[in-house]
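With one protein chain withheld, the remaining protein chains of the complex are depicted in position.
Take a look at chain A:
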Amino acid sequence: MPGTSRKAAIALAASASIALLATACTGQADSGASDDASKETTLNFWHAWSAPSEAKAVKELVAGFEKTHPNIHVNVVGNMTDDKINQALRTGGGKAPDVISSFTTNSVGRFCSSGALVDLNPFFEKSGIAPEKTFPKAMNEYTQFEGNRCAVPLLGDAYGLYYNKTAFEKAGIAGPPKTWSEFEKTAEKLTIPQGESYKQLGFMPNYHGWETTTEHYLGQFSPTYFDKDGKSNVAKDPAFEKAFTVQKKLVDALGGYRKLETYRSKLGDEWGPKHPFHTGQVAMQLDGEWRLGMALDTKPKFEIGVAPLPVPDDQADQYGKGYITGTIAGIAATSTKQNAAWELVKYMTTDTDAVVNFSNAIHNVPSTLAALKSPNLKYDPRFKTFLEIAANPDSTTAPASVNGGVYLTTIQEFGYDYESGKATDLKAGLKKTARQIDTDIAQAK
């Protein structure tokens, strides 16, 4: 008796498991674009902006679209992080987004290779738009992966140097440094020690210093992240060794890793009003174009200067370039309204007036070449530096990868070890990092 019951129970459990397992392995939704964009339809648009002023700007952007496309209505959902967007792209359904917008370009490779977002090349062709002539070079690069253009730039971010003009004057420094060797001297000159800490730090070079990530430093060295076979170039391209050396020299020259980390732990956070650049605790800051507005809002007691970041001494002729990234938009593969969704994406990302108005409201860099030159752009004269960095053909970005930004975090992890002195052999460390990147990519394929 007990034996029979046990067998029956096992059979029942096994049947249930197999049935459930089978249902779990079904295929994905069809991604064909067969809808009629001229018919009455409602789209779901998920984006990541959350501040009231930003949400208002998105609403105005969408309102402009609805005015020109009265048959297409847009249900806007804000404050959507990548994790939430990823889940929705997997599951699909009536409430899932047709159009998404993400703050990070790191996911583009994953979105394209997994088929989560549709390839927009056919849509661009159908509309007679040439992306390479529409978007700045770096933005055009970071929105595609291996020929699959599954994303479009929706405003951009350019990285430059903010500096405390008042502190510069006090220290007798004429202007912003243009090369890294000048930068090191300037940072040292601006650093005022106070006991075991600092009264004023010239620059926070540590990789945990908010935007001073390996990725942003490397942008100034124009590295080639992958060779033609898709293998990591970290150990082969001398740009990486140079960038790590420059940062480590800065760390050592400004007091050493531990002292800088202790000082960093006392400083305000990146997005708050007590950011150390706003308060004058740090005299120079590597940051994106958004910092200008944020810093001005806090009414600092010094004059803010803006310039491109320094370049390596042997690339002085390329001064003016910078690292470029930005927000992206794409169409969900699970959407059954892809033609209508394209109308929205096309309007938001390629209509010059729409891009300019959105840029004016959000204070990000416009993402089309036409918008960058538009006379309708309203900005503080200092913001022009970022417009020029965005339009600069020497400006760089981090390429899309099959496993997203994993290779960037692997480089960053080595950066932490190297700056702290845990890793001392730079060449060996870079070789190990390259091997790890290749292994991670092989695992993702």
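Keep in mind that, in the parts below, contacts are C-beta pairs under 8 Å (C-beta built on N, C-alpha and C of every residue); 3 or more make two chains touch, one makes a residue touch a chain; residues count from 1.
Keep this in mind: contacts and distances are computed from a predicted model.
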**Report entry** Complex member absent from the view - protein name from UniProt, among "Lipoprotein", "DNA 3'-5' helicase", "Electron transfer flavoprotein subunit beta" or "Putative ABC transporter permease protein YesP"
**Finding:** "Putative ABC transporter permease protein YesP"
Query - Of A:34, A:194 or A:265, the residue in touch with the unshown chain - result: A:265
Report task. Could you tell which one of A:38, A:53, A:68 or A:81 touches the chain left off the display? Result -> A:81
Query raised in the report: If the hidden chain were put back, which of A:45, A:65, A:103 or A:277 would touch it?
Result: A:103
Query - Missing-partner contacts on chain A, residue numbers - result: 1, 4-5, 8-9, 12-13, 16-17, 20-21, 24-25, 27-28, 48, 50, 79-83, 86-87, 89-90, 102-104, 106, 110, 114-116, 208-210, 261-267, 269-271, 327, 333, 403-406, 408-410, 412-413, 416-417, 420, 422, 436, 439-440, 443-444
